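Only one protein chain is missing; all other protein chains are in place.
Labels A, B and C are assigned to the chains in the order they are written; within every chain, residues are numbered from 1.
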Amino acid sequence: MEFTSWLVDQCSPDEIHMFKRSGKILAQQTQFQELQYVETETYGGVLVLDGAVQSAETDEYVYHEALVHPAMIAHPHPKSVLILGGGEGATLREVLKYPTVERAVMVDLDGELVEFCKLHLISWHQGAFDDPRVELRHEDGRAYLENTHEQFDVIIFDITDGIPEGPAIGLYTREFHKLCCDRLTKEGVMAVQACRLTLSYWEEHAVIRETLGTAFPVVRSYITFIPSFLVTWGFLLATKGVDPLQLSADTISKRIMERGLTDKLRMYDEIAHSVMFCMPKELRANLAKPSLILEDGKPLVFA
Amino acid sequence: MEFTSWLVDQCSPDEIHMFKRSGKILAQQTQFQELQYVETETYGGVLVLDGAVQSAETDEYVYHEALVHPAMIAHPHPKSVLILGGGEGATLREVLKYPTVERAVMVDLDGELVEFCKLHLISWHQGAFDDPRVELRHEDGRAYLENTHEQFDVIIFDITDGIPEGPAIGLYTREFHKLCCDRLTKEGVMAVQACRLTLSYWEEHAVIRETLGTAFPVVRSYITFIPSFLVTWGFLLATKGVDPLQLSADTISKRIMERGLTDKLRMYDEIAHSVMFCMPKELRANLAKPSLILEDGKPLVFA
Amino acid sequence: MEFTSWLVDQCSPDEIHMFKRSGKILAQQTQFQELQYVETETYGGVLVLDGAVQSAETDEYVYHEALVHPAMIAHPHPKSVLILGGGEGATLREVLKYPTVERAVMVDLDGELVEFCKLHLISWHQGAFDDPRVELRHEDGRAYLENTHEQFDVIIFDITDGIPEGPAIGLYTREFHKLCCDRLTKEGVMAVQACRLTLSYWEEHAVIRETLGTAFPVVRSYITFIPSFLVTWGFLLATKGVDPLQLSADTISKRIMERGLTDKLRMYDEIAHSVMFCMPKELRANLAKPSLILEDGKPLVFA
Partner (left out) sequence: MEFTSWLVDQCSPDEIHMFKRSGKILAQQTQFQELQYVETETYGGVLVLDGAVQSAETDEYVYHEALVHPAMIAHPHPKSVLILGGGEGATLREVLKYPTVERAVMVDLDGELVEFCKLHLISWHQGAFDDPRVELRHEDGRAYLENTHEQFDVIIFDITDGIPEGPAIGLYTREFHKLCCDRLTKEGVMAVQACRLTLSYWEEHAVIRETLGTAFPVVRSYITFIPSFLVTWGFLLATKGVDPLQLSADTISKRIMERGLTDKLRMYDEIAHSVMFCMPKELRANLAKPSLILEDGKPLVFA
């Protein structure tokens, strides 16, 4: 018997988005969070974590290209990459497109989530977990970095927002950012997914940005529209010196070609790079203001 | 991290009901249907099959008492009971309250559904599946009845509505109803859940009623409001002669007492019995009109 | 250009109902409340006051017949009727069906609402406002009764629920109910619409019932399912001695005939009367418990 149902995403107390389902729903509780996979008419399969849309089949490439490539391209020769989170395997997929990459460590606390994604989100990971360059670990990302002395060329935060609270809170403090900085090689670059970012909703992004700024000399915000999120999303690049704003279109274009990525990227190119790092006027002004800084053991409460 | 989400029930193209979630969601596909169990603020845990609310923790007793007791009380001494469907185990629970019952056969096609309910719908079945009087079978209900010569005192249809189409369509034809009549003992009673039934939505009920009438001399409609369905629900009693309308309040009251049910029933009593069999004026008129009859191999299409 | 939109009724923080629109929406603010008239697929035109569905074209007759006829039939010869509220004109329409009625006073505070209904809710009032027996007043219902010494055979409360707060709060106190009792003739009957009434939602009804009980010797609850409300609705009859439970089916049936109503009633008859006054078992138990009483100047807060 046919029936109609809807995926509901209440992104705030005042706004509800409903997506018509086109097929199956799967749901389970892991030790850490609630997983749902729902097939929708408009966005294909959608991964929902703790009730919030996480990524959608039709446009996850926008999110994952935006998260991965500005950092990877900003590095002259990325060989080793650390991914914190990234359960779907799509961040890993983008990283592995680089022939320069010899080692990709992915640390996602929630092994049940990763198993679920391996099984059901095939168009996301596209087999990335089987690449011999990959080391997949299920443990706390902070503990991992504390217990290693390895340095990485690129570190990528692909973690559900834990601001102001949540299991990932320990990954958003100045102390941890300093540790990340130590675990980066000299020309290293760190990319962080950093919350919804719009003209009226920028405080969470600003806190992460300000906190990163206590550990890194260069921190840059960038932004892109993700259709299935119905909103523009913020990201941050943090480096020990390289400035992504100084990368010329020619350099970007040349690196894309040299690394054999031209036909492998659907959204990212030298034009996207330059557009993403431009914020609207009032948002620039808001991000220029001082913000709060997250510290270990210091709870943060937004008004 | 806290989040808000909603269970959505689109009961028709023109009406959507949303229930705020209070806790976990579980979802899986069985061979036959899609299962969801969702905890809601207003109705507690809710079982959803193929997108339609099936029963809710706070008021499943209304549905299950209405389905089971008019038939069981109308029978002078019910010893053997057959349940078709009934995956949650709550129909079984109500049947087993009768000390007269020696044998209860439950035939539900979907073994995965029953496993799911055993595990997660404990307040529904309350351990009924472990009662030694129970025989639980996973096969087609029609095939089961065709292959047995056993007769039952009471047969209960607790099947998701398959009108006009659906996997249960074979259980709603005159041919199958005749078979059911044959498999009932002389004073036997059959109870059938029979769709939403309101002043403006009665056609499906009427078809089942008319079809039953080709096989049974006595067929009576009854109705009750189920809060979590947001609607009044229809049921049918079919017998070889006993008329539930002729049961006096005294008889009902006496049987409830004799069978030790007084404190075990939350909704059903002699008052509920007499109210449930009264339809509103216009609904009586609509149900008095001739309706279509379902036959094997004859597809039914509602305008 | 075609478009789809929905009427949304959030009847509690935890439940939202959406009705697909089929046609126009009209909305305005009066001095007292917000009016909306919205055409829907399932229920035809719907009147919405302060965001809550008030009555719907396809089933307003259920509500209005339930509100008016038990009281009118319980009175041996109703000549004068007072309606408090009743903006749509449908309560008036039902009252005027009685040839015994010589005078019908309707007091609705909100003249703008009544004008709106006269213009747009024609199928509700069906011209009732033009009947020469009608006196229409726009003033506070309590002030009106305080300033008159006239007595009525029937008083009907058709007021949006003001429990626990709201502009109509002064019409729900024991002091006002005593005044109403004084303004009733010896065989007088008062009917009060009295909130949603279900197995799990009965406290508001209980308060009104208990408060009425301080002023009237006989108070009876009754209940009926209103499809567009998606819930069973409660009403109360209060009299100086007549008991609606003692009215025989024959008496009701005879009065309906004598007053020429047989073909003019779609829902109410002697069967509906007897069914409506029967509550489910647990609801009877809940309503038998003592409840709070509303008094002038004493605020009521539900937990």
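In the analysis below, a residue touches a chain if its C-beta (ideal position, glycine included) is under 8 Å from a C-beta of that chain, and two chains touch if they have at least 3 such contacts.
These numbers come from a predicted model, not from an experiment.
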Can you list the shown chains that the omitted chain is in contact with? A, C
The one of A:T198, A:T214 or A:S253 in touch with the missing chain is A:T198
If I consider the whole complex, including the chain that's not displayed, which of A:L119, A:M257 or A:C278 touches that chain? A:C278
Check the options A:S12, A:Q31 or A:Q246 and report the residue that touches the missing chain. A:S12
Touching the absent chain: which residues on subunit C qualify? 1, 3-6, 8-10, 13, 16, 18, 21, 24-29, 34, 36, 50-52, 160, 162, 165-166
Even though one chain is not shown, subunit A touches it at residues 6, 12-20, 40-42, 58-59, 62, 198-200, 225, 227, 230-232, 265-269, 271-272, 274-275, 278, 280-282
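Simple rule for what comes next: only the chains that are shown with their structure count from here on.
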Looking at which chains touch which, would you call it a line, ring, star, complete or other? line
When the C-alpha atoms of subunit B and subunit C are each averaged to a single point, how far apart are the two points in Å? 34
Rounded to a whole Å, what is the gap between the Cα centroids of subunit A and subunit B? 49
Among the residues of subunit B, which are close enough to touch at least two other chains? 6, 13, 16, 18
